[in-house]
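With one protein chain held back, the other chains of the complex are shown just where they sit.
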Amino acid sequence: MMRLAAAILAAVLTLAAHADAPKFKIERGEACVAPTAEMRRDHMDMLLHQRDRTMRQGIREPRFSLKNCVDCHASRATGSVLGKEGFCSSCHEFAAVKMDCFECHTPLRQKRTAARP
Amino acid sequence: MNPDRREFLGWGAAAAAGAALAPGFRLIELAQARSPQEAASKLQRWGLLIDITRCGECDACVTACHEENGVTGHGRPETDAQWIRKVNLRDKRTGYAQTLPLMCQHCEHPPCVDVCPTGASFKRDDGIVLVDKHTCIGCRYCVLACPYGARSFIHEAVSGQKADVPRGKGTVESCTLCVHRVDRGGTPACVEACNKDGGKAMAFGDLNDASAEIHRRLKREPSSQIRADLALNTGVRYQGL
Partner (left out) sequence: MASVQYREIDGRSGGFYALLGMLGALILAGLGGAWFMEHNGHYVTGMSNRIVWGVPHVFAIFLIVAASGVLNVASIASVFGRDLYKPLARLSGLLALTLLAGGLAVLVLDLGRPERLIVAMTHYNFKSIFAWNIFLYTGFYAVVALYLWTMFERRMNDYSKPAGLFAFVWRLVLTTGTGSIFGFLVAREAFNSALLAPLFIIMSFSFGLAIFVLVLMAACRWTGRPLGDVVLKRLRNLLGVFVAAVLYFVAVHHLTNLYIARQHEIERFFLWEGGIYTALFWLGQVLVGGIVPLVLLFGSASRRALAAAAACVIVGGLAQLYVLVIGGQAYPQLMFPEKEVASSFFDGVVAHYAPSLPEVALGVGGVALALALTAVALKVLPFLPRSLADVEPANA
């Protein structure tokens, strides 16, 4: 009985380990506005802090604007950071963390070259 | 006189002179236009001056505003957002008719800011009244509180927003005085369209800047506020009302 339970547990865990890691394309190969590890860990803090400075005080730093993030990271195919292989949505759907940024902000790249970081 | 007292007076005079000159230095900076990376400043106060005797059937301001800010209709006039509208007046006794554009008046003492429970409706230091959509819970109390009916509630999901103007379902919005343009040294879309295609009725500028055209006109010519009795000190002034 115990061996059966152990076998089932092992099977489930093996399956889980092979679950799809998020697939996303970083469309621009050069550096982001901050090192990758820092971006992964702190992007939400950066977004929140910068958004309050822009909103309340009117400080507009082009490098750190959401528009700039979207312009760089939007998929070449769809032009959006949402969708099947969208930069933002692929990780967020994998982690099941709902984001509501793009209910208001447009997820589409604007028709111009992005500002360099 | 005691030498210590003399020294003290000397320092005092220097300090007073510095205090008197310091705002002047800041003003000189501002006369060269604020860069987007700087914070909005209390020394500036953005405003509009609208001469409604030059307004006719034209609604270039309305079209331009809604185009600039991505405000699209859904064929539902009661719930569709309107950031600016033309209001037609007719005197009840004399029949005299007028028309004027009405938008958020960017009051100095905005009732909408006073009533917002979360502080989402706020006034920036340079006088522009905005809604922080990140904190807005969509209670619509500010829509009730605005004496000008300037606010709209977004009644449906929004897509295809302009990059500079985020808008979303369930929050409240109103005229932003094209803050995204103003911060980059531009003028609101309504003013631009009026001067290009309309009756040249609208002027935009810094009400606090003595060298600004709008400041000088307000000083020379009569003007009025809508609902001046409420003592809100609006940033939008009208002529010909």
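Order as written gives the chain letters A and B; numbering starts at 1 within each chain.
The working rule: a contact is a pair of C-beta atoms (placed from the backbone, for glycine too) under 8 Å apart; a residue touches a chain by one contact, two chains touch by 3 or more.
Since we're looking at a predicted model, the values are computed, not measured.
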Practice task
List the displayed chains that the omitted chain touches in the full complex.
Solution key: B
Handout entry: Of B:50, B:172, B:189 or B:236, the residue in touch with the unshown chain
Key = B:172
Problem - Selected from B:6, B:155 or B:200 as touching the chain missing from the view - result: B:155
Problem - Listed residues B:6, B:196 or B:227, member touching the removed chain - result: B:227
Practice task
With the missing chain put back, which residues of chain B would touch it? List them for me.
Solution key: 74, 76-82, 85-93, 102, 111, 113-120, 135-141, 143-149, 151-157, 169-172, 226-227, 230, 241
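By our rule, only the chains that are shown with their structure count from here on.
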Fill in the blank from the handout: Whole-Å distance, C-alpha centre of chain A to that of chain B, is 35
Problem - Residues of chain A defined as touching chain B within the complex - result: 51, 53, 55-62, 67, 70, 100, 103-106, 108, 110
Completion exercise
In the complex, chain B touches chain A at residues 36-40, 122, 124-126, 130, 132-134, 157-158, 160-164, 166-169, 171, 179, 183-184
